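Shown here: the complex without one of its protein chains, the others still in place.
Chain IDs A and B follow the sequence of writing; residue 1 opens each chain.
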Amino acid sequence: MSDLRYRTISFLSDYGLRDESVGVVKSVIKSVAPSVDIVDVTHDIRRHDTRAGGLALARAAQYLNPGVVLAVVDPGVGTSRRAIAIEVGDGQSVLVGPDNGLLAPAVALVGGATRAIELDNAVYHVPAPGPTFGGRDIFGPCAAHLCAGVPLLELGNEISTATLMPGVLPVGGREGDVVEGEILWIDHFGNLQLNLDPDDLDGLDGPLMLRSGEVARRIDRVTTFDQIGPSNVGLLVDSYGLLSIAIARGSAAEELGLKESDSVQLGLAEVEPGVSTPVELGKRS
Amino acid sequence: MSDLRYRTISFLSDYGLRDESVGVVKSVIKSVAPSVDIVDVTHDIRRHDTRAGGLALARAAQYLNPGVVLAVVDPGVGTSRRAIAIEVGDGQSVLVGPDNGLLAPAVALVGGATRAIELDNAVYHVPAPGPTFGGRDIFGPCAAHLCAGVPLLELGNEISTATLMPGVLPVGGREGDVVEGEILWIDHFGNLQLNLDPDDLDGLDGPLMLRSGEVARRIDRVTTFDQIGPSNVGLLVDSYGLLSIAIARGSAAEELGLKESDSVQLGLAEVEPGVSTPVELGKRS
Partner (left out) sequence: MSDLRYRTISFLSDYGLRDESVGVVKSVIKSVAPSVDIVDVTHDIRRHDTRAGGLALARAAQYLNPGVVLAVVDPGVGTSRRAIAIEVGDGQSVLVGPDNGLLAPAVALVGGATRAIELDNAVYHVPAPGPTFGGRDIFGPCAAHLCAGVPLLELGNEISTATLMPGVLPVGGREGDVVEGEILWIDHFGNLQLNLDPDDLDGLDGPLMLRSGEVARRIDRVTTFDQIGPSNVGLLVDSYGLLSIAIARGSAAEELGLKESDSVQLGLAEVEPGVSTPVELGKRS
């Protein structure tokens, strides 16, 4: 292993696993750097969904091993969008992919870019008979050459980090006692991760309501999933430190009919004195 | 590789491959034990289905490499169920996962537990900002530390193996000439694996009937798939040594409309002299 500058490539794409694409990219990588360790982050990002790919990479970022991150979700393949490599931590890691915002959230989370280049030195590409297959012909081989010790600036010309396409990380807001956010991600279990963290609820003491479109549900503020009552909706800090909406042993996404990117509002539940029926027993949406 | 106590982690979960969860767990493992070899058993166990997970692990068990088995199907994450490690073969392998019966069938198949601990030493966990993500925060890092040489008893307090949650391995039975079983597993090709082995049919010589709900089909006893007649149902010893129901180049599950956990009966076909229509030509269920 001592022959490598970086021993790990963490690989995310929207290629899926139904055909040989991911395997071909890995084979190209291994042909350049045989002993590199490739860790699949995921290859099931929705086709061309750079927002979802960027968020998955951001969630994973703090846990990935130092080394090269190879991320390919690239609706603009074959257009003039740039192929880039972004160095972070003064060389601790390098992110390789298209300049379309995909890498930006992860780069921001690990402290920002220290240098960036365009991958325009064709010496390190695999020649293609037709349009490039980005992962196989440019991103994969460049990631492998970085692991094998090729200096960053040898792979292409330096570009200003100020010219990199920013990522679209939606920011939550607050109007009086109402917190506005959106659903960043629906996990495998149907929990709804919001773009809000616990501090966003400061001062909102008391029972909360969740509103989104026609959904209006009172929510339990809990710290673990099993504190959520059988037919209730819970709000908790999730395992990434963000606020999430969940139900007990079921899918909040299905139960509430919500999807990624939907806007949500969290506000204090109105308590009408004299009305004895608790809000959470009302007809379900 | 000589720096590792165990060089292999065999990893099974219900996390799916659609998001970055499996990749994050692997990254955490590699951050502790960079040269460990992770073999994916499968990550597509049905969500929270500890029965299916336990059976898949049991089918795989005799083929897995000595080392650490990391298995996470954990409907009770965040509740009081214990996180455990079970040593088998006096340390030849260690199974790491939740104490909910998931590990039990595999442990039984490889000779039973020689020691067990609760993974309660937080020094070896990854701190989570919210509820734990079991694979990432506890099971994965503990599995990695075992590979890196941390002694089992350093990861937590020893517990009695008698207190471990048993697995639910359904046992077949026999009443006279009728053998009662159930469908353990439907494989990728639609074959129905039963919880019966060839000995269970001792003394049942002659043509057999399969009954399950409204299904009643005469079956061919064969030793290879291609001995099954074109529209017949076959019974054979499968590649795991258990009895399986199959049809020729098709899915027995679809053909018969049966599913995992369904009860089945195998008994001698009644031969009614004078009735000339063979049973297997009757109306299909």
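The criterion applied here is as follows: contacts are C-beta pairs under 8 Å (C-beta built on N, C-alpha and C of every residue); 3 or more make two chains touch, one makes a residue touch a chain.
Because the structure is predicted, anything quoted here is derived from the model rather than measured.
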- Item | Contact with the hidden chain (one of A:48, A:174, A:188 or A:211) | A:48
- Item | Hidden partner chain, touching residue among B:40, B:120 or B:182 | B:40
- Hidden partner chain, residues of chain B it touches: 1, 7-8, 10, 12, 17, 37, 39-44, 56-57, 59-60, 63-65, 185, 187-189, 223-226, 236-241, 244, 249
- Query: Since one chain has been left out of the picture, which residues of chain A touch it in the full complex?
  - Reply: 15-24, 26-28, 30-31, 34-35, 47-48, 75-79, 128-133, 136-137
